[in-house]
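Notes follow the structure.
For this view, one protein chain was removed and the others were kept in their places.
Coming up: chain A.
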Amino acid sequence: MFNIAKYDEAGSLDEALAFLSGHPAAKVIAGGTDVLIKMQNGKMGEAELFSIRGLAELTGIKRTADGAIFLGPLTTFAQIAGDPLLQKAIPVLIQAAVSMGGPQIRNIATIGGNICNGAVSADSAPTLLALNAELRLQSAGGERKVPLREFYLGPGKVDLRPGELLIGIIVRPQDYLGYHGHYIKFAMRKAMDIATLGVSVLCRVEAGGVLSGVRIALGVAAPTPVRCPEAEAFAEGKTGSDETLEEIGKLAVRSAKARTSWRASKEYREHLVAELVPRALKEAMRTAGGEEHV
């Protein structure tokens, strides 16, 4: 039995927002794969749960008229993994999705929950950061847009105000069209494990192998998922030789603020950044050479 004092649910987004404005103590639950685990571990007291699972308007993936990709927050990782539109437009997000949990978890865990939970190990975070994803947040009082980069405030802390729901994740066309990406989740097991480090890269490759628009994001390398601005700036306009890639890796370490945890030491994580950033870029460049893109 979970320590649940009250359980409510909503039939529509408007209803949900109205409920939340009147019940600020209610704990939103989507797939529950973070919330219920916390309850099971005794990390939450008696909870008043408010389920948003029934909100059909918050599920699904579509391309909007302006070419942006819109992800409903209730979209599960299994849905992302099997989505034909994403497979063509942003395959790196599919890589991130299949790296998370195992099949039963992916069948129920939502991408919105992954972001709002604020874990530094969230497998969707590095890729969405590299995609300059923007979040749409709504409360009964109105709507605002926040870049994902500004949404993370600290470990497990996000810029979600009382009564607010994440209602959409947007990737603008200029942030994915023509880009190639690669996600590496470094963990101790191939499945059912939390990342020791996550690296996601996106880049364009111009004639002659010249890199442009390089974006590098790291998970579990700092208190929140982070981008690597120095490394990105250095990479701009360079050809992706082994030496350049090695240098990019070294510069990426400067953006990391790794800590020692039971999973890995600070030094080991920094070593992983220096190794895996070049590896991910090489992979992204390889797909740029091979595959046709939308």
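In the analysis below, contacts are C-beta pairs under 8 Å (C-beta built on N, C-alpha and C of every residue); 3 or more make two chains touch, one makes a residue touch a chain; residues count from 1.
By our rule, contacts and distances are computed from a predicted model.
In the listed set "4Fe-4S dicluster domain-containing protein", "Glutamate ABC transporter permease", "histidine kinase" or "2Fe-2S ferredoxin-type iron-sulfur binding domain protein", the entry agreeing with the UniProt name of the missing subunit chain is "2Fe-2S ferredoxin-type iron-sulfur binding domain protein".
Touch with the chain that is not drawn comes from one residue among A:Ala25, A:Ala191 or A:Val210, which is A:Ala191. Among the residues A:Pro103, A:Gly156, A:Gly209 or A:Gly237, only A:Pro103 touches the chain that is left out of the figure. Here the missing chain is touched by one residue of A:Glu15, A:Glu57, A:Glu150 or A:Glu236, and it is A:Glu15. Take chain A: the residues that touch the chain left off the picture are 1-4, 6-11, 15, 19, 32-33, 36-37, 40-41, 49, 51, 53, 78, 98, 101-105, 107-108, 190-192.
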